[in-house]
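Pasting in a structure now, in structure tokens, and then I'll have a few things to ask.
Note that this complex is displayed minus one protein chain, with the remaining chains in position.
Let's look at chain A:
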Amino acid sequence: MTESDLFLPGSICILHSLGDDRQVARRLAQMGILPGSRLRIVRAAPLGGTLEVASDQGELFALRREEMAGLDCRLVAAPLTSPAIRPGQTCTVLSLEGGRAFRQRMTEKSLRPGSRIRIGEPGTHGLLVSDAATGATIALGRGEAARIIVGLTPGGTPE
């Protein structure tokens, strides 16, 4: 797993430092992307390599993965498919990134923003999680798991 694998669409990170005094760091600083900014990975380009990032000040910009990895940006939220999330950990669902049908389906599985879930072992086709309160098992497809964003502690591990 490399640093850049962490930046899956839906992830949110807090910029801790812009890294060395490089051109990229200066450019970001002059755009108002500074330590303390919250950055959300909106999507990755279809061919990979390039990310679309939204800042908490409503700016939208494209950045290459290697530039993103050069920033000290600490994950605070990530989709369930993120390598930062390991079996056995418990975390809180922050948002469901999908249309109404998707949210409806998740609600039926008793997953909604605020739900506490425990991560199970990844299966061949998806992921098993369990409701932290009731212990009921919930089976998720990989596509579904990628759209469920859960909170992480600032260190990058689930809370």
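As a working rule, a contact is a pair of C-beta atoms (placed from the backbone, for glycine too) under 8 Å apart; a residue touches a chain by one contact, two chains touch by 3 or more; residues count from 1.
In this text, contacts and distances are computed from a predicted model.
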Listed names "4-phytase", "Ferrous iron transport protein B", "Tryptophan synthase beta chain" or "Sulfur transfer protein SufE, Fe-S center assembly", matching UniProt entry of the absent chain: "Ferrous iron transport protein B"
Selected residue (touches chain absent from view) among A:24, A:76, A:106 or A:119: A:24
Contact residue for the chain not shown (choose from A:12, A:41, A:63 or A:93): A:63
Sites on chain A contacted by the missing partner chain, in the whole complex: 18, 21-32, 34-35, 43, 45-50, 52, 54, 56-64, 67
